[in-house]
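A protein chain is absent from this complex, but the other protein chains hold their places.
And then chain A:
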Amino acid sequence: VPAGVRQALWLTKTKLVQGLPARVLSIAEEPSNLLEDQEERARRAISRARFWDTTEVAPKRENYCPVLFEELLHLCRVMTMKHPSLAKRMLARNYRIAATWERESFLLQVRGLNGILLNSMAPIPPVASRDEVAATEEHTLETFYPILPTIDLQEVTVYRELDDTGKSSSFRDGYPYCHPHTLYFLESANIRTNRFRPEQLRAKMMMFAFGNALAKAKMLYGNDPKVLEQPVVVQSVGTDGEVFQFMVFQLNTTDLVSSDGIKNLVWIDSDQPLYEKAQCVPEIKKRVVTKPAGIYGFQPDTFKKFLALYLHGTV
């Protein structure tokens, strides 16, 4: 899809803000939120995923992408030492979502296996202030006349409008960890054409984050379309093992039929590399080692943002 994120913005009636919200960035920079020798540990996590995890010389992407993700998540979980309320989180793998909404005479639906969902007992407090939310009213959504906004979407006859974090998709009633916190997407296919390109990955992240937020909002506030008093915030992280995409989605309204009024907000921080290159075997040209083995171009900020998104909501 050529206009991946732009189409998703129209479909979910959202306004885009580049970069992560200020609150998340301040959590990332706060020194008390850092682990001891965090940079060294992040490097070790990357080395483990890219070099040491296998008996072969170099692991394939479908091995190292999930291993890297698990290692980073393990590092984040170690922060439970400092913030005990982080223990109130639960991961759900193989998680299915279904959400339906109407958008200017199109009935749209998001369904299926998305990534790994991190649930928490307490919801994330709204990121944007009320003024910012009200200011979205003046923003007009970008349309792509003459292309229909629903281009490249699969048209399906739906017999049951499934719409829940409840019945047939995800979790039963009474589940204590009922607030979706972060969705993680791992693009770990070996062949490049089987992976989503960054633009599409961002669009996929946004659609699923929106689906989760919408389902949660409908569960909390009912099915009537209205502007939400307490916006629902869902975060999303997507990676292919090297480059990370971060996203924070705030659902302000479930009134999606018309294109006017309060819009939802999304903050996207795209294409953050964690490292440039991981050299497994030293590069030798004409019997001289030109590039020794190791990690090149390590960016500690990317891991700080990952950790900040994990800590968001409890700090």
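Here is the rule we use: contacts are C-beta pairs under 8 Å (C-beta built on N, C-alpha and C of every residue); 3 or more make two chains touch, one makes a residue touch a chain; residues count from 1.
One rule holds in what follows: contacts and distances are computed from a predicted model.
J.: Which of "hydroxymethylglutaryl-CoA lyase", "Fibroblast growth factor (acidic) intracellular binding protein a", "Collectrin, amino acid transport regulator" or "RT30 protein" is the UniProt protein name of the chain not shown?
T.: Missing chain, UniProt protein name: "RT30 protein".
J.: Which residue among A:H74, A:R192 or A:K277 touches the omitted chain?
T.: In the full complex, the listed residue that touches the missing chain is A:H74.
J.: Spell out the interface residues on chain A facing the chain that's missing from view.
T.: 44, 47-48, 51-55, 66-67, 70-71, 74, 77-78, 80-81, 84, 86-87, 90-96, 167-172, 174-177, 284-287
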